Every structure is written in structure tokens, then in C-alpha cells.
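Here the structure comes first, spelled out in C-alpha cells, and everything after it is commentary.
Complex shown without one protein chain; remaining protein chains in place.
Labels for the chains are A, B and C, by order of writing; each one numbers its residues from 1.
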Amino acid sequence: MAKLVSLAEGVAELVRDGDTVALEGFTHLIPFAAGHEIIRQRRRDLTLVRMTPDVIYDQLIGAGCARRLVFSWGGNPGVGSLHRFRDAVQNSWPVPLELEEHSHAGMANRYVAGASGLPFAVLRGYTGTDLPRHTANIRPIECPFTGETLTAVAALRPDVTVVHAQRADPAGNVQMWGITGVQKEAVLAARRSLVTVEEIVDDLDPVPGQVILPGWAVTAVAHVPGGAHPSYTQGYSVRDNDFYRAWDAISRERASFEEWIARHVRDVEVPA
Amino acid sequence: MAKLVSLAEGVAELVRDGDTVALEGFTHLIPFAAGHEIIRQRRRDLTLVRMTPDVIYDQLIGAGCARRLVFSWGGNPGVGSLHRFRDAVQNSWPVPLELEEHSHAGMANRYVAGASGLPFAVLRGYTGTDLPRHTANIRPIECPFTGETLTAVAALRPDVTVVHAQRADPAGNVQMWGITGVQKEAVLAARRSLVTVEEIVDDLDPVPGQVILPGWAVTAVAHVPGGAHPSYTQGYSVRDNDFYRAWDAISRERASFEEWIARHVRDVEVPA
Amino acid sequence: MSADYSSDEMMTVAAARQLRDGTACFVGIGLPSTAANLARVTHAPNLVLIYESGCLGAKPDRLPLSIGDGVLADTADAVVSVPEVFNYWLQPGRIDVGFLGAAQLDRYGNINTTVIGGDYTDPKVRLPGAGGAPEIAASCGEVVVIVRQSLRTFIDRVDFVTSVGYGAGPGYRARLGLRGGGPKTVITDLGVLTADPVTCELTLTRLHPGVTVDQVRAATGWPLAVADEVSTGEPPSTDELTVLRALEATKKAGV
Partner (left out) sequence: MSADYSSDEMMTVAAARQLRDGTACFVGIGLPSTAANLARVTHAPNLVLIYESGCLGAKPDRLPLSIGDGVLADTADAVVSVPEVFNYWLQPGRIDVGFLGAAQLDRYGNINTTVIGGDYTDPKVRLPGAGGAPEIAASCGEVVVIVRQSLRTFIDRVDFVTSVGYGAGPGYRARLGLRGGGPKTVITDLGVLTADPVTCELTLTRLHPGVTVDQVRAATGWPLAVADEVSTGEPPSTDELTVLRALEATKKAGV
């Protein structure tokens, strides 16, 4: 049964320096508040894993939490580049950032393998691209029946996965709906998991399109209303596209980025 | 876009002598009416594929439609043995029945591979059992990253898959809910598919737990109310457990079986 | 406490007692389902029942006849696809206890539910086959087998290995890379056998009330290992029997 914790407690207990951490959410349900708490608690040397390291990871990278990034698409969707990500890769600011790069299909299957307790997954992917040259986690594999060559990717097993969801009940059963991306797989692939939710309710009335994570498969749940902003929570909020657009200017220069992080993340009072 | 057809048309067009045919439905939503139509149309030499060849396949086997059975559990759930299946295996009545036998996990993954356009799937399965001795469709496979030996199973690609569902809309979009088993995978793994439904409605209002098969991924839809009986359709009917119990006596002897099939299947008038 | 109970009832009650509250249990149909539901209604209200039809956390108020009755989906915390229940839930070792039956069983807990006698392609008796059992036996934290004990069932060498127990003995599971703990407990209508931690051999450790060691030996097709101290279990309590019979009545009532 998942433990109910505050966000600060959850991050303190479950996210450790040097950990491999996946904050997932495919455009929808991105756990921004948890990312900010990781910045506030000054985690270092994290390997950050995420299919689409958008603004949330730009912030974590710019704040110096990450040593390594495992990803498949790093941009500000519909807006442009991630300036902090670029600055880290091109200029090692504030610290060098090592990259391990995949395709979406590869990353999704790496989580599936992790969730399935398998060391690898098989796909038709990466063929003819330069991606396999740069990581040992993509290898050819031969079909034992047809002899055909396919691609194997190594399983992802994060130390901790953090996701945001609509609701949980007191036993820590989690309910999410709308675009649920790869969150179930990311949680099940991880050794530990933290789920932030909009609401804790006595009963999780069934909702079309719902994905349920049983409380016994989740480590901790924290009640964090609005915890996905500027991403959104279907049924609770809409995507703050204006913020995503504004981020381009905020993040372009180191100084304006640091000022924003100080004001909107580091100096924010949060309940213990 | 799926074609709307009568059951008789659907079976006539999509199920051919010698085909590999999967009628799926895990206890729930078993397409009995379609199975009966296959018997009425006197299909022969079918390779029948199904995880749990329960009463529906006992009827098809006893009626002489099958040459081969690919399966993982052949019994009358909670009741006992399938007498027609046994008679075919032990005494070749009415025709010899070749078996290819798997575990549930293996069969499920074979459908997943088929649905995924892959020639095989990988699992932790069959290890230490005698099952791999009897089919070429189970082979060891080595992880290219860890060197660990796992099990590969060959993809299932039925010529046609038949399933039953709650509803479809006029464009042939199919909606099912409750226990949905391996039906999505079985339909997507097949070259052709036929879905029988309780209702055709203008709009498929979303339902918790729903699985949607888009009309462009389905070949044909037939309106067959009650088409799962004695299995059931969540929201429309309950499982006729009394019939499952009664089947034990009906099917025990060849004569009583044939009389039942004649009266309840062959001589039934159906709309063309 | 009541003296008026059948050996099947004793077996089911003993199996139910084996389940600790709060654990996750992969439940096959028949005796395992009855025992697991008895446990849930009595001492283990937070037992998580997982059915291979994809029902996670089912809480049926009546016994299902099949592993896919509507009551399981209606009362489950989540209903997932069949591939998912095997790949995401069973395979990674998330399930604490797997509950299996057997048509034949040997001293190392290897199970046959496939064919008896003759040749595989021309058997004397064709049984239902594997179902979910091979991977339940491989991947659950531990396996509990419920089976009526007789010379037909408890045999020296199973005709077909459908689900592997301890294979040929110590070290076998590790060599195959099996991650689950294997068939630690076998509960029969006569008593309880436990896999010896060193030899892996099923060893008689407990008798049901009124049963003797000799009776168990006589129903075992190999020289039975018997623990130095064989305890005698408690008979079913009135509460256990009442609940069990009420559950059985719901099954007979249909739906």
C-alpha cells in the first residue's frame, strides 16, 4: 500500500543524489511541482530519464541537478529549442551533461521491458540511423524463427519514477486519464515511485480512459493540487501554452533563468 | 472503415476452409454465434487458435471443422473436461486433431508479436517445462546486453480473428469493456477480422474500461444481439453458468452432442 | 469449532490460512479461488486477488465459476488486458503467492496438468494443459499447491512437466534462472507438505486432525519424507466453516 506523504517528504525519501530519475508525462500530467521540489532540495548528479525532456528538464538541467540525460526528444513543443539543455550540451553550463539518445519507440519499449521484468525489448527501430553508434543500449538481434534482424534495446530501470495523476484514494490507488503516455510503464519499471495527485478522494469512481495504478505497486502518493502546471491535468486544468511560449525568453539567458528559478522555485514556501 | 454485414455474410466472406481462425474472448465476450455460423457453413480443415478453447471450440471440434488446435488451456472452466476435445485427441473423432500447445503467457505474447508486426516475442516462460519439446514455435533467445537466456515465441498471424463486443457505430468503430482479454491483440494480429456486436449505435459514448478498435482496423462488423451466449456481455447479459454445467452431460456422448448441434446450431434459421 | 466437516473443507481452510493479509495472490479457478476468497473474507481482508483474466484486486461477494465471471471485473481495482497481467504483473515477480492445482505432482513439486499415460501425441488421458501455471510457478514469490492426495496424484515421476517445481532438486531453479521461490507448500486433504530448504523435497510437516502419517504415506507414490516433528493442524473454526459454506452456496446458485 502506497504511503501518503507531503511532496517535500516524498522527494526527500525517494529521490537521492546520483539516482536515475524518470519524471514522465507525455505533454499532459508532467510532474512540474515534484521537479521544482527536486531543485529546492538541491539534488545533484542525477541521471534524468524522460522521453520528452521539455521545460521541466530544462529547469532541472539549468539548476545543475543533472549529470546525464537519457531521452528521445528535447525541445519546447511547438515553441522551439530548450536553451538550458543546449547550453549544458554546447557549453557545459552549469555542469557538463552527458547524453544518451533514443527514438520515442525505443524509449517506450525500454520502459516496457523494465515494467515486464525483461532485460531487453525488441522493435523495428533505429535501422539505418546514426543513433546506435552512440550508445551500447541499442543492438541488433536475430529472430530465432525467421532469421530476420531486428533491434534490441536495453530495459530502463529507474531508481525512482515520478508522475502526476488526477486522483488517489487513501490506500494509494492512483487514477489517471486523458493522455497517459508511458506513465504506467515508467512507474512499474522503477524500483521506487512517487505520484503527485490533484485530489485524494474516498472512492475512485471509474472514468473512461482511466489507467489505475494499484496502491501496492506505488511507493508514495503526495497531494499536490496544480502539480502539473504549466503542463495540465485533464479535467482539472488546461495546458498553459502562454507559459511554454514565455519560457523561450526566460530561459534564453543564464541570468534571467536564474532569477526565475530563484523567485518561482527556490524561494517558494512549501508545506513540509 | 469496417463493412457492416450479416453474420452469415461475414462468415462466408471472411472464414475460409483451411484458414487459421482465432475466436477470442477470455470467458467474457466469446463469439459463440459466429462459431455456430462456422459450423452451419460447414467449414473444414481449420486451424483453430484460442487461449482457452472452452465450450465454443468443443463444439467446433466435435462438428468436424478443425484439423489443428493452437491453445493454452482446454477445459470447461470450473466444470471439468471438454469431452469433444478429448475424443478428438484420444480417438480422432470425428477427425484427427493436431495440437500445438502453449502457456497463457506464451499465447498472449504470440498475439502481441502479431499485433506489433514482429516475428517473435520474448518472455520469461516455459523454462523447465516439457512444452518446448513439442513445438518449433518456442525457442531460447539470448539477451544481447546481459547474456541471459530467455524464451522466444513465434508471432501468431491468424487469417481471420472473430470477436464479440458490446457496440459499434455505423463507421464500424468497435467498443468493448469489462474483461477484454487478448481481443485487441488478436484482431490486430489477424489479416482479416469480424466483430459481432450487441448493438449498433450512432455514438459510442465513452465507458470506463473501454477498449476501442477503430473501424479502419476492422474488416467487418455484424449486428448479433446475444452473440456471446452462453458466455456473456458485460452490461447486456450474465454468464449462463448453468449451460456450462449442462454442457458436460450434453457433450459426454457423441450422440447427445450431435443431437444438440443439430437442434441448436444446424437447424436454426438465421437471417441471411 | 465443529467436527462436522469434510476433508475438502479442511483442505480449503488450511489453504486459506496459508495466505497472509496484504499480500498479492495469483488465483486459479476452483479450490485456489475458494481458498483465497475464504481468506479474504476471514483473516486477510487486504489480500489482493489477481485473476489471469486481467482482474487485479477482485473482491467478489460470491464465488465465480470461471476466472472471468462478471463479478470479478465489477469488483476489481483494475481490469487490464491478458498480455498485461502476465507481462507487467506476474513476470516481474510482483505477485507474492501463486495458487495452483495439479493432476500429478512429484516429490519436487513438479506439476503435470497436460497428459497422463501413453505418448504425448497419443495420451491415455488428455488434460486441459498449462494455462497460466508454468509462469505462475516460475515467477511468484512462492507457490502453494492445493491437491487431493492419492497414489494417482502423488507419483514418483510426472508424465509431463507442465509447471516446474524444484526440478531435479537443489540448485535446479537457480540454474534455470527462475526467480520465484517455487512450491514451498502443498496442501492436501490429508495434511501439509513443505519443501525442505536443503533437499527441496516435499516433506510432511502437518497432519489434518484425525489423519495419521501412515495414511499419508499410503497416498504417496514415493518414499515420503516426514519431518521430525509433525504437528496437527486446527480443525476449521465455526466461523471458517460458515463463511466457506456460504461461499460455496453462492457458486451453486449460479451467475
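Descriptive notes on the structure:
Everything that follows uses one rule, which is that contacts are C-beta pairs under 8 Å (C-beta built on N, C-alpha and C of every residue); 3 or more make two chains touch, one makes a residue touch a chain.
Fair warning: this is a prediction, and the values are worked out from it, not measured in the lab.
Across the whole complex, the hidden chain's contacts among the shown chains comprise A, B.
Within the complete assembly, A:His134 is the residue of A:Arg42, A:His134 or A:Arg263 that touches the hidden chain. By the touch rule set out above, subunit A reaches the unshown chain at residues 26-28, 51-52, 71-75, 77-79, 81-82, 85-86, 89-90, 99, 101-105, 108-109, 111-112, 123-131, 133-134, 148-149, 178-182, 184-185, 209, 211, 232, 234, 238-239, 241-242, 244. Counting the whole complex, the residues of subunit B in touch with the unshown chain are 1, 115-118, 173, 184-185, 188, 212, 214, 216-217.
The rule is short, and it goes like this: only the chains that are shown with their structure count from here on.
Considering every other chain in turn, the ones in contact with both subunit A and subunit C prove to be B. The centroid of the Cα atoms in subunit A and the matching centroid in subunit B are 39 Å apart. Subunit C has its Cα centroid 28 Å from the Cα centroid of subunit B.
Counting partners per residue, subunit C has 87, 91, 139, 179 as the residues that reach two or more other chains. Counting only residues that touch two or more partner chains, subunit B has 123-124, 148, 209.
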